[in-house]
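What follows is a single structure, written as C-alpha cells, with notes after it.
Yeah, one chain of the complex is gone here, protein chain that is, but the others are all in their spots.
Entry: subunit A
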Amino acid sequence: MTEHSLWRFSRALHRAINDRHFEDIEALIDEDVEWALYGPIDMFPFLGARQGKDAVLDVIRQLADNFQVRRFDRESIMLGVDSAASMLRYSLTALDSNKPISLRVAQFAQFRAGKLISMRVLIDTFDLIEQALGRAIHLPKMTSVG
C-alpha cells in the first residue's frame, strides 16, 4: 500500500517552513498548481491566490520567513484517491514578535501523479487578525444585518 500524497506533502511543507529546506516540497508541486490561502492580503501578503510552482514556492518561503510551526493536530481528515481534506489546529510562533498564534485551518488538496495541483486553505481570519494584533477588534453589535 503506497503512502497517500498528502503525507509526503505535509512532511515536506513543515520541513520547508521550520527548517527552510525547500528541495523536498519543490519536487512535490506541479508546475501548473493552483493555490489559494483565503484572507486579507493587505495585512498578510502571503495570503491570496497564486498560480504556478514558482509563485507557490515564494509563498512557502514567506511563510517560513514569518512563522515557525510549534505543533499541529489533525482534528479531521479525509483521504480520497487523489484528494484530501483536513481540519487542523496549528500552534505557530510569529517570528517578528515571538507571539504564539493558534489557528484552526481547513485544507483541500488535489494531487496528480503524486504532485500537488490544487490547494485551497480556509482560516478563521478574524481570529487570526485579533491574535496578530494581540487585542480584540471591537465591532458594532449588529443584530439584524447578517
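Keep this in mind: a contact is a pair of C-beta atoms (placed from the backbone, for glycine too) under 8 Å apart; a residue touches a chain by one contact, two chains touch by 3 or more; residues count from 1.
To be clear about the criterion, contacts and distances are computed from a predicted model.
One chain of this complex is left out of the view, and of "NitT/TauT family transport system ATP-binding protein", "Predicted erythritol ABC transporter 1, permease component 1", "SnoaL-like domain-containing protein" or "YeeE/YedE family protein", the protein name its UniProt record gives is "SnoaL-like domain-containing protein". Of the listed positions A:Ile17, A:Val33, A:Leu92 or A:Ile123, the one in contact with the omitted chain in the full complex is A:Ile123.
Subunit A residues in contact with the hidden partner, per the touch definition given at the top, are 38-40, 42, 75-80, 83-87, 104-106, 108, 110, 118, 120, 122-129, 133, 137-146.
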